[in-house]
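For this depiction, one protein chain was excluded, whereas all remaining protein chains were kept in their positions.
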Amino acid sequence: MEKAKTHIDYQDAVITLRGVSKSFGENHVLKNVDLDLYRGENLVVLGRSGTGKSVLIKLIAGLLKPDNGTIDVLGISVNDLRDHDLMKLRLKIGFSFQNSALYDSMTVRENLEFPLIRNKRNLTRTEINKEVEDVLEGVGLSQAINQMPSELSGGQRKRIGIARTLILRPDIMMYDEPTAGLDPITCLDINSLINEVQLRYKTSSIIITHDLACARSVGDRIVMLLDGKFERQGSFKEIFETNDARVKAFYDYNFIV
Amino acid sequence: MLNKLRSFFTEFANIHRFLLRFWRELVTPPYEFKEIIRQCFEIGWKSLPLISVTGFIVGFVFTKQSRPSLEEFGATSWLPSLISIAIVRALAPLVTALIASGKIGSQVGAELSSMNVTEQIDAMEVSGTNPFKFLIVSRIIATTISIPILTFYVAGIGLLGGYLSLASKDDLSFLSFFTQVFETIGYQDLWAMVFRAVVFGFTIGAVSCYCGYYSSKGTEGVGKAANAAVVASMFLVFIEEIIIVQILAIIN
Partner (left out) sequence: MSKAENKRAVIVGLFVFIGLAILIAGIFILGSQQKKFTKTFEITTSFPDVAGLKVGSNVWFSGVKVGIIKNIHFKNLQDVEVVMTIEEKSAEYIRKDAITKLGSDGLIGNKIIVISGGSQNAPSIEANDFLRSAKAADMEAMMETLQLNNQNLAKITTDFVEISRGLVEGRGVVGSLLTDTALVSSLQQSLRSISQVMASANTATSNLVLLTDKLNSKKGLVHDLATDTAVFASLRSSAAQLQGVSQTANALMTNLNAASNKLNNKDNAIGTLINDPTVGNELREVVRNLNTSTAKLDQNMEALQSNFLLRGFFKKKEKETKKANQQALKDSIQ
């Protein structure tokens, strides 16, 4: 299933990484990497678990500081940003976490309201309700509004997680393993949701995954993270037309059945 | 051995940084009043039944058990004084702190560490909310307020329990019991009780939050964090009790 073509502006990089390194003790997760995310693009970062894919997006969000190199987001350098400005910048970035990261102690409605209430304090109650209902409608889960996260399935939680980030209308989306732990049918739903978001909200996205099916259906461009470096870039086809055993192994593993 | 020593001091540095950050976040806006109230509700109000029952039982049983030894000297008339000294000076803050360590420590430790494990804290941070302020500062303030309040309840209910235990054997009026109770204690005892309770409350809050907030990833981390929160806060409460008793002895 190939995805529909979207408008990508290759002149406008919303995220730029230059010479970024990050290590945890002896574990060198990123070794002097460069990366660009262009406006309107869905960039898939493929890699095996534990290769530091999540570290990449945490660096971009300023949750972690790089050991070396510069990270620019929307033209602002994240490295030496003050807390307050970093907070503001983050509002332009939406995060979908691997485990959805819904607040367990709140209902779906409260989860969705949370970023709104805390960041846009001048909104009225009706405006908030309307936003919540709209965005919930967008992910197709209007009926779950008063449920607790624990009552939802993994796929539903994922959708709510995405909805929660969309409520702030971000320019950039980060998906951390959007299909991990979900059955194949639900995976397809999530993939189409990611594409839908790209179309409707005009977002530029980084999707981190090890799921090739997902990568193929959502990715405009794919990079492979191997041993702390981005080894290959290009479309899905271009990536796997290679004799590199490490890339082959990845491909074989995913389509072994 | 060297590694252990190093990790011990690293831990110490982390705690130091944690506390410094707490004070910094405490005084800088925005202030999370609503969340503080919510946490007072979760931590204080929801612990009230358990802690009240414990306080009553402590007062009742302590009186009952003290009676025979005083009876030997024919000094049962001293029971109200004994109860009042025991409860106000020692038992009320200590019992409250220990019960709260168990209940609040495990609750906060598990809650925060599971939020940490499931990336809820990260999610909060990237959605424009300072999780330290929202989660940690509000909880530590809530325990620092709630535990003294709970201590007052325990003192009141414990004295009531002591009275009921006394009244079941002696014909002692409520008024004369309370007159005797307040004859034995002084202002310094009351202030010491408040001071102790505030210190214990802060300790329990800070320890539980620290253990939960910096828990290791994975579901195992949740259990470890909850356990560490309870053990560490109980241990620290005892250490602080010893120090406070020494300080009070010097002051008086």
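The first chain written gets the first letter, and so on, giving A and B; residue counts start at 1 in each chain.
As a working rule, contacts are C-beta pairs under 8 Å (C-beta built on N, C-alpha and C of every residue); 3 or more make two chains touch, one makes a residue touch a chain.
If you're wondering where the values come from, they're calculated on a predicted model, not measured in any experiment.
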> Which displayed chains make contact with the chain that has been left out?
Replying inline: B
>> One chain isn't shown here. Among B:Phe18, B:Tyr31 or B:Phe178, which residue touches it?
In response: B:Phe178
> If the hidden chain were put back, which of B:Phe18, B:Tyr31, B:Phe152 or B:Phe195 would touch it?
Replying inline: B:Phe152
>> Can you say which of B:Trp45, B:Phe174 or B:Phe235 touches the chain missing from this structure?
In response: B:Trp45
>> For chain B, which positions touch the chain that isn't shown here?
In response: 34, 37-38, 40-41, 44-45, 48, 145, 148-150, 152-153, 155-156, 178-179, 182-183, 185-187, 190, 194
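Convention: only the chains that are shown with their structure count from here on.
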> How about chain A: which of its residues touch chain B in the complex?
Replying inline: 58, 61, 63, 83, 87-88, 90-91, 93, 95, 97-105, 114-115, 118-119, 161, 164-165, 168
>> For a test of understanding, state which residues of chain B touch chain A in their complex under the given definition.
In response: 111, 114-115, 118-120, 122-130
